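A short worksheet on the structure shown next.
After this line comes chain A, so read on.
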Amino acid sequence: MTSNTPKEHPVSNATATAETKRPTVRNPGEDLPNQPLPVMETRALNVFYGDFHAVHDVDLKFGRHEITALIGPSGCGKSTVLRCLNRMNDLVPSARVEGTVLYHDIDVYGPKVDPIEVRRHIGMVFQKANPFPKSIYDNVAYGPRVIGMKVDSMDDHVEQCLRSAALWDEVKDKLKESGYSLSGGQQQRLCIARAIATKPDIILMDEPCSALDPIATSAIEDLMLNLREEYTIIIVTHNMQQAARVSDRTAFFTARPDETTGNRTGLLVEFDKTSKIFGTPSDKRTEDYISGRFG
Partner candidate 1 sequence: MSSATHTQSPPGGDRQEPVSLSASSRRYGEKAIVGWLFLCAAFSVLVTAGIVVSLLTPTIEFFNRVSPANFFSTEAWAPFNAGNPGYGVYRLVVGTLNVTLWALVIAIPAGLGAAIYLSEYASRRARKVLKPILEVLEGVPTVAYGVFALTFVTPLLRDYWPTFLPGQLGEPPGVFSAASAGIVMGVMIIPTVASISQDAMSAVPSGLRQAAYGLGSTRMQVATKVVVPAALSGIVASFILGVSRAIGETMIVLLAAGAAASLSLWPNDSVLTMTTFIARTSTGDIGHGTTTYYTIFAVGALLFAMTFIMNMISIALVRRFRETYE
Partner candidate 2 sequence: ACGSDDGDTGTEDPPAAAEEGGESEGDELSGDIAVDGSSTVTPLTEAAAELFMNENPDVRIAVGTSGTGGGFDKFCNGETDVSMASREVKQEEIDLCAANGVEFEELGVANDGLAIVVNPANDWVTCMTVEEINAAWKDGSTATTWADINPDYPDEALELYGPGTDSGTFDYFTEAINGEEGNITQNYNDIGEDDNAAVIGVSGSTGAMAFIPLSYVTAAGDQVKAIEVENEAGECVAPSEETVQAGDYNPLGRQLFIYPSAEALEKPEVLAFVEFHVENSGPAAEAAGFIGLTEEQTQEALDKVASLTGGR
C-alpha cells in the first residue's frame, strides 16, 4: 500500500534536519494571562512511595478554564503529581504526600477534608479506557447515583453528558449495550462522559489518548478544547505534539538520579505558557527533551 496522495505540506528538505525541531504549538499568540488564575495549586509538593522519594518540591498553579499539560520522560512523576490533586494517591498504601495542595484555597489534605468529596469535585480520566462492565447508560448514570446527585431526569442527564462528550450520536441507539462493545476511542469518550456526569469542577486526564489511533485521538483533543469552556483540565501526556496542540500552559518534569542510591526523583523543571515552553524554553533540559534528545 503506497501512498498516492500528493504531499500537502511543504517540508523542509533533508539538509535542514540538523537544526533542532520542535512540535507545533496550537495557538501561540493567544491572549492568556501571564499568570494563571489558580483554581488549584500545589506548594512544595513532595511524594514518597515508602522510602522512595518520587517527586520533589513541585509548585504549580492550574488556571481556571485552562488546559494545563504535564510532560516529561517516563517515570518522572507526572502521574504521581496528577493523582495527588484528587487524592487518588490515598489508594496507594505506601504513598505519602508532603506539602500543600490547594483547591479554591482549601487544603485538600486538610484534616477535615473528605477525600471522597474531593474526588466528587475533581474528576479523573485514565490512560486505559476503563468503562464499567455495565451498559453505556449505567456507566454514565453510575456517578450521579452513587453520589446521590439530584437530577430531574436521569435520562436527560445521561443524554446531555454523552452529548458533551461528543458520543451521543454514535451510541443513542444502543444505550443498553455493554460499554465494552464500543471501540477504544468511544470507550475513552464514554469515560469522559462518565466523569462529567457528576459535574466536577476540574477534570484530570492521565495520557487519555496514548492507546488510541490518530482519528480517535483527534476526536478527544477536539473534545478537550470544547470542554475547556466549562471545566478546568489538567492532562498528562507523553506526546509533546499533543501538549503543544491542546494545552494553554505546560509543565515540564524530569527525573534526577540520586547519586548514592541511583533512585530517580521527579522534579518540575519549567512551567510556563505552552508557546514559551515549545518556543523558547529557558532550561537546557526542556530544550533537550522537546528536541527529542531523550525520552
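Candidate selection criterion: all candidates are chains of the complex that A comes from, given by their letters.
In this text, a contact is a pair of C-beta atoms (placed from the backbone, for glycine too) under 8 Å apart; a residue touches a chain by one contact, two chains touch by 3 or more; residues count from 1.
Predicted, not measured: the structure shown is a model, and the values here were computed from it.
Undergrad: Of the candidates 1 or 2, report the single one touching chain A in this complex.
TA: It is candidate 1 that touches chain A.
Undergrad: Can you check the complex and tell me which residues of chain A touch candidate 1?
TA: Chain A residues touching candidate 1: 37-39, 64, 102-108, 110-114, 116-118, 121, 201.
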